[in-house]
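Just one protein chain is left out here, and the rest sit where they should.
Take a look at chain A:
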Amino acid sequence: MAKITFDGIEVEVPDGTTILNAARQIGGSVVPPAMCYYTPLKGSGGKCRACLVKVAAGSAKDPRPMPKLVASCITPVQDGMVVENTTNQQVLDVRKGIVEMLLINHPLDCPVCDQAGECDLQNFAFEHGVSTTRYEEERRTFEKIDIGPYIQLHMTRCILCYRCVYTANQVTDNRVHGVLGRGDAAEIGTYIENSLDNDFIGNVIDVCPVGALTDKTWRFKSRVWFTKPVNAHRDCSHEKCSGKVTLWYKGKDVLRVTARKDEYGEVKEWICNECRFERKETADWILEGPAHIDRSSVISANHYELPVLNAQIIADLPESTVRELEQNPPLKLGGFNG
């Protein structure tokens, strides 16, 4: 086990844990943002540089600070390490710069983008960026490409996180998908537009942090915040498919089906294309109940689910208030996912 201090909070994690995952054990606002790292995908991370942190002391043995900011998603902890994230002005400034870099070639077409409302880049820019740009040049653009019957690739929005490349490599059977070109001309390519018709490829839509890969059965159907997510499952015959999904309802219609995401937007159990694209009737599914959506998300604005207080806030409340809330709950208590 290694004990580290992250933004002044001590946490003990197993050896080999990355700084980012140690921070996620603390949870809340100290967790560095991650645009490319994706826990289930081996080799992901290190590319977007959004999660850069300052290591003020390398370890108990060698307490020298690391000379450069390090990517917290790929740097393993050392016992006695002291890490500064939100408490370090340099880190915050650099993060602002990263937002700017990610946005200079991004079309900012959020008003017509299906990802808006659940977009990692949107959240990241809102939380860490500035509201103006210094970029006056023409932006890089690409034509939209249909890859397979279900997925559309809009490279102009892509931030080259490589998550879909790793997904195609690690989750699906045939690799027909990779990065072509170099520098800011690099693009996700499918080698002469080979259609991605293998039965797990729909997962690339879920891992995409932006609106570059979208579900053609869902495109332009609704804004995401007008839909209600409901967890459901079915007994899928595909051996690798978990059958555990979130159905996105508008009225009585299931507009789309996605895999379930955790609080960091990560899918832990993959689903097959049949569950995702073909099963859009309530009768196909066994409903479990409303899916949890973070309070800060626009999806939960206007929502039916009771807000959740996180454990830390509860701990800070006076005991009498907590008792009163428990007896007469206007709010749902418990849960760490606030």
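As a working rule, contacts are C-beta pairs under 8 Å (C-beta built on N, C-alpha and C of every residue); 3 or more make two chains touch, one makes a residue touch a chain; residues count from 1.
The working rule: contacts and distances are computed from a predicted model.
Matching "NADH-quinone oxidoreductase subunit F", "Tryptophan synthase alpha chain", "Anti-sigma-K factor rskA" or "ABC transporter permease" against the UniProt entry of the left-out chain gives the name "NADH-quinone oxidoreductase subunit F".
Touching the chain that is not shown, out of A:Pro32, A:Gly45, A:Gly148 or A:Gly243: A:Gly45 (per the contact rule at the top).
Interface note: of A:Ala2, A:Val31 or A:Ala71, the residue touching the hidden chain in the full complex is A:Ala71.
Checked against the hidden chain, the listed residues A:Ile9, A:Ala56, A:Ile104 or A:Ile145 yield one contact partner: A:Ile104. Within the entire complex, the positions of chain A that touch the omitted partner chain are 45-50, 52, 68-69, 71, 74-76, 94, 97-98, 100-102, 104-105, 134-135, 137, 140, 159-160, 162, 178-179, 181-186.
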